[in-house]
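Every protein chain of the complex appears in place save one, which is left out.
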Amino acid sequence: MEKEAFDILSATVLKEHRKIKWFKLSLFFRKKSAVMALAILIAGIIMAVLGSAIAPYPDQGLGEVNISERLCPPSAAYWFGTDTYGRDILSRVICGARVSIFGGFFIVICAAFIGVPLGLWAGYNEGFSGGLILRIVELFLSFPSTLIAMGISLVVGAGSITALVALIIPWWPWYTRLVMGEVFSIKRMLYVEAAQMLGYGKFYILWKHILPNILTPVIVVILLDLGPAIIAIGLLSFLGLGTQSPNADWGLMVWEGASNILDQWWIAIVPGAAMFIMVIAFNLFGDALKEILEPDRP
Amino acid sequence: MMIMRCPVSSETTFPLICLDQINTWFPCEKRMFGKVSSWVKAVNDVSLDIFEGECLGLAGESGCGKSTLGRTILRLAPLYSGQIRFLGEDIGRLTDKKLKPYRAGMQMVFQDPRASLNPKMTVFEILKEALHLNAGIQKKDYFEEAVMLLNMVDLRADHVFRYPHEFSGGQQQRICIARALATNPRFIVFDEATSALDVSVQAQIVNLMGELKKKLNLTYLFISHDLSILEHACDRVAVMYAGQIVEVQKARDLFLSPRHPYSKALKDAVPVADPELPYAPGILKGEVAKLSALPSGCYFHPRCIFSRDICGKESPEKCRMESNTWVRCHFHEELFKQGMLFDSKESV
Partner (left out) sequence: MEPKIQNLPILQVKDLNLTFNIARGKARVLAGVDFNLYPNEILALVGETGSGKSVTAKSLLGLIPSRSKQVSGQVLLDGNDLLSMPDKVLQSIRGKRISMIFQNPHSSINPLFTLGEQVFRLIRLYLQDEIRELTKKAGIPPTEAVKRIAKEKFNEVGLRDSHRLFKSYVGQISGGMAQRVMIAQALLSSPNILIADEATSALDVTVQAHILKLMTNLCRQKGTAILFITHDLGIAAQICDRIAVMYAGRIVEIAKTKTIFSRPLHPYTKGLLNAVPKPGREGRLSFIPGMIPDLVNAPRGCRFYPRCDIARPLCREKQPERITVDDDHEVSCVF
């Protein structure tokens, strides 16, 4: 009886569950803002992945100089004009997408991989180790994150990779605190107590009972954090502590174009707009996801 | 391979669980170096025997420590002092590792069925988790055993792969009962297990509990604030106040002739669903005793209308009455003889 019954039962019930999941997905697609956001995100990711392959002037995107055509306004040849070195802005934006978008993902995911487990541990055990983690978190949280990142960049040396690592360090404590808060509320739930009653240990309970139930808010926060991450990278580059010339980077481009902002506005505004659009897209996407996954939370 | 569950025909008088002067105190304030300045004394000097095959009720209001007592027996709350003997073995001081084999023997069904089931796990996974603890069943038989458990609690086999939120409150509580049965326990604590349910569902669950008890020869500790349910479903009922058990009596007797002033007040305060019976709740002065600042002597004395000098000074001892019933009151004999604790309209 066992194996066949198992299969039949699981098949029928799984079908039902799949139907419910499709229904939820359809709710997502009903929102125009969400679909638009998704489209922008996909465009951004394609830009980041393909990079110089789709840029109209790949070499310029990577930094080659074209003095003869410097400071050209947007035209048929150069859709968004050229910068002070004559490089096509559009190509630079496309090539710079890689650092910004992937960099954003990198920061947020690394920070999550550090912060979430620490948060789980500290939230569940309120002993000495938990208290220690909490103190460290509070210490980091009392300083503005960009300031810390700047400090680290200055000490270690500028560069895109160092900027990313420098940003991860003040970023993870936020996740730890978020997770700790979630764990506190889940910890008291009766099913956790039931698992304890069955004799299961800490690690099992954290992994099987607590983590799945805090995953949703954490995922939503991660998505909503991608926007600020992109801005943070841009800020560091703007200050000269991130990507160095002649590599393309949105923040760097804004800095380079800042002095010419009144006459040749396109040099600074276009990459700035790219950042802006990307951030809004992430926000809208995150909000829509939040509505589906967690309709009851404020 | 199914486990044989042998029903015992006659009622034995073997105490399955012996509690000896149990104290469960929670530290309230800690000074710098771990010295505790004040305690929340949830369970105070409780000594109780729970006999095999009986259903013992535990009554009391919120904050009296009854839930804590249930959890203490199952080692879910920190025991401060005293002995817990399960089938003769002292389990009060065992480490988690050594305790594991005993955990299968005692299980608990909690108050809120929705919160007792992990919303991200299917029923099958929940039951599997519990079956893990049952040494007699092998992995390949988990599915069959899970279906059998569900049938035992009147749920269909196709519920096995559903998520808890797809069920009603009553069904969720049945799943919790199935989980409790999965480890083949001898003793189950029901901590306000029916309080969150509607009246008609409550009736179903209580009936189910009774059937299972008979079929599988289980022993129950039924914690509730609802005296009517306890009187209906239990053999003996213990009344708890401020962490102490003030009276233990047979269920019917407790209703007809309570021996402790608090029991009487509690019983009177319950509105019975019969307009013919009188509703005359007695006057209880003051507020419920705080577990962090217990009164001296008898804990109930500040609120007792019969209290005298000695009540504030000495804590009353246990006075045994018939088999396995006792009261903690200085004057229970006197009050009983004078009929102070009877309703005016009821006869002895």
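Order of writing sets the chain letters: A and B. Residues in each chain are counted from 1.
FYI, contacts are C-beta pairs under 8 Å (C-beta built on N, C-alpha and C of every residue); 3 or more make two chains touch, one makes a residue touch a chain.
Note that the structure is a prediction, hence the values are computed from the model and not measured.
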{"item": "Neighbouring displayed chains - absent chain, whole complex", "value": "B"}
{"item": "Residue among B:Asn134, B:Ser228 or B:Ser292 that touches the chain left out of view", "value": "B:Ser228"}
{"item": "Sole residue of B:Thr122, B:Gln172, B:Gln202 or B:Ser307 that reaches the chain not shown, by the stated touch rule", "value": "B:Gln202"}
{"item": "Touch list for chain B against the chain that is not drawn", "value": "61-62, 168-169, 198-204, 206-207, 210, 225, 227-229, 231-233, 252, 255, 265-266, 268-276, 279, 281, 284, 287-288"}
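Assume only the chains that are shown with their structure count from here on.
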{"item": "Chain A and chain B: spacing of chain centres that average the CA atoms, whole Å", "value": "50"}
{"item": "Chain B to chain A touching residues, read off their complex", "value": "74, 76, 96, 99-100, 103, 107-108, 110-112, 115-121, 129-130, 132-133, 140-141, 143-144, 147, 157-158, 160-163, 176, 179, 183"}
{"item": "Complex contacts: residues of chain A adjacent to chain B", "value": "1-2, 5-6, 9-10, 12-14, 17, 189-191, 193-201, 208-209, 212-213"}
